[in-house]
Structure formats: structure tokens, C-alpha cells
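All protein chains but one are shown in place.
What follows is chain A.
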Amino acid sequence: MREFEYQRAFDVAGAVALLGADPDTRFLGGGTNLVDLMKSGVERPARLVDIRELPLDEIQSAPDGSLRIGATVTNGDLAAHPEVRRRFPALAQAVLAGASGQLRNMATVGGNLLQRTRCGYFTDVTQPCNKRVPGTGCPAIEGEHHNHAILGASGHCVAVHPSDMAVALAAFDAVVHFATADGPGEVPLADFYLPVGDTPHRETVLPAGALITGITLPPAPVAAHSRYRKIRERASYAFAIGSLAAALDVQDGVVRDARLALGAVASRPWRAAAAERVLIGAPADAETYVAAADAELAAARPLPHNGYKVDLVRNLVVAVLTELAEEAAR
């Protein structure tokens, strides 16, 4: 394990200054992913800047109904917050579907967005991996890929993003705030993650040296009636093989509003915009739900061993939307 320096920052400007756009320095939040990657040699930073003391650990409701979540809020605190549970239940459910109680009490919101893939080739430094070492190849395409991407992948990388939280945030049009030495900036989560293309090692649009300071969830009345369903290979403590964050507003048997985002199908949380277009204005019935799922899955390009995800996603969309519609009718 490489020796590294450890520093602690106490305010945002200080943290950004300490990082100084040094490519060998990493911000340390909960460390639940970074420290693992350092142990396995995937990350070899020369310096860590600990940001857990930054005053970014609050969740605030704004007068316009939006919710501002600080970057160092722990996953556990996020899931337990009454406003989150009331207005964005799918977000609370998504967070609780991930990791374990101990990990959620350490992991931060900002770090969660920047989780690295758990692809077994990425985490093994003796294996080739375009995401870890550009140009070395992607052994998953010919090898083990039964939990890899069916949407938006490329011949250079088929890994999936591991976050549950980010799937719910994607459904609710979250905006990511960051700070750089030149001042603050923001970017919609929809534009936060880069397409895979031939640069799978470049994952987000965050400028070099930027620190995520928080997330804003704009007001979304439909989100109050939302759900997160996660399918995994055991009942707890496993990454999704397919997940869905969904919100549905049905009036008089017609879908008035709908939000859908998928997890474990792509290199990023996958907002199912094509499915939403089919849903909105259509009758709230199984036929519509299947059509919506199929509209999204038309772009799916499964590999030999992950074609089941197409069926899984279709079934999930139908099951969760049916549940939400039935509950709304009660």
C-alpha cells in the first residue's frame, strides 16, 4: 500500500485550496469506497484531504419547495430525514436499499455520486480495464458480465454505476453543486455523468479540482408518491442487478405525470425518458406500462449473459407502476 499524506479541511475554500487540482490528491468523505480502492491498489493517492468537518452536513427546505442536501450529509441521515421521507420516499428507500447500516452511517451524499463501478475486472489491478488503465481493453465483454450494462455501453466498457441513491436523484431532476478555485458551479444530474464512448475512464463533468458541495432537489409533487425497488442476488448487502425509481400521478385513470429512472443497467443512473413520454397522458394500465418499458428497452443491447435484464426491467416497470397506480386509486 502506497504511503500517503492526510490533511483535514474545515471550510470549502480551504478544501479546494488544499486539493489544488493535484491529480494525486483525493477528497476523503466516508471513505467507504475510496479506502477499499486504495487497499486494492486501484487508487494510489499521494494525499488525502478529509472533508468530513466541512459545514455541508445539513438538509434544508427552501421556500420554493426545493430541498438542498449538503455533500457531507451521511446516507443514513439522508434516509432518515422527515422531509425526504415525506416528499421523496423513493430517495429514502433507495438509500436504505444500499450497503449496510454501518456503511450508511459513514458514506456521504457527495461520495455516493462518485462511487466507482464494482466490475470485478475494474477492482482487480492484475486485469486489463479501460476504465482503470485506458487502452488496455475490456475483458468483461468476452468474460464475466452477467451484471453489466444493457443500455448506453460501448465496446470500450460495459460496467454499471453502483449507486442506488443516484437512481432516485436522477428520477427527480437533481442538480449537483460544486465549488472550484474559480467559484461555485452547478450541473443537472442528467448531465453530470459522461457517456461511455471511448473514454470510460472519464466519468463525470466535474472540473479538475472541484468539490461537490451539495445537491438540490427541485419541487416535484409527483415524487411524494414514489417507490424504489431493487433486485439483487441476496436480500441485503449486494449491488443491484436491476432497480427502478418511479413516481406516478394518476387521475381519472390517466397518467398525469411520471418519473422513472433505472439502476444497474448503464454506466450511470438511467433516466427512462422514453418510457415517461409513453406514460404521460396514457391510460394507467398494464398495456401502457409494458409499452413504456419497451420504449425504453428498444435501445438495449444485451451481452450473451445479461439478456435477462431486459425481462427484469420490463417486469419491474410493470410491477412498480401497477402498485403505485393501485395505491393512488385507494
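Everything below uses one rule, namely that a residue touches a chain if its C-beta (ideal position, glycine included) is under 8 Å from a C-beta of that chain, and two chains touch if they have at least 3 such contacts; residues count from 1.
Following the convention adopted for this analysis, contacts and distances are computed from a predicted model.
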Complex member absent from the view - protein name from UniProt, among "Stage V sporulation protein AE", "Oxidoreductase", "Sarcosine oxidase subunit delta" or "Multiple sugar transport system ATP-binding protein": "Oxidoreductase"
Selected residue (touches chain absent from view) among A:F88, A:Y121, A:F178 or A:Y228: A:Y121
Listed residues A:A80, A:V187, A:V222 or A:A238, member touching the removed chain: A:A238
Where the missing chain touches chain A, by residue: 1-3, 40-41, 118, 120-121, 123-127, 139, 142-144, 146, 231, 233-239, 241-242, 305-306, 308, 311-312, 315-316, 318-319
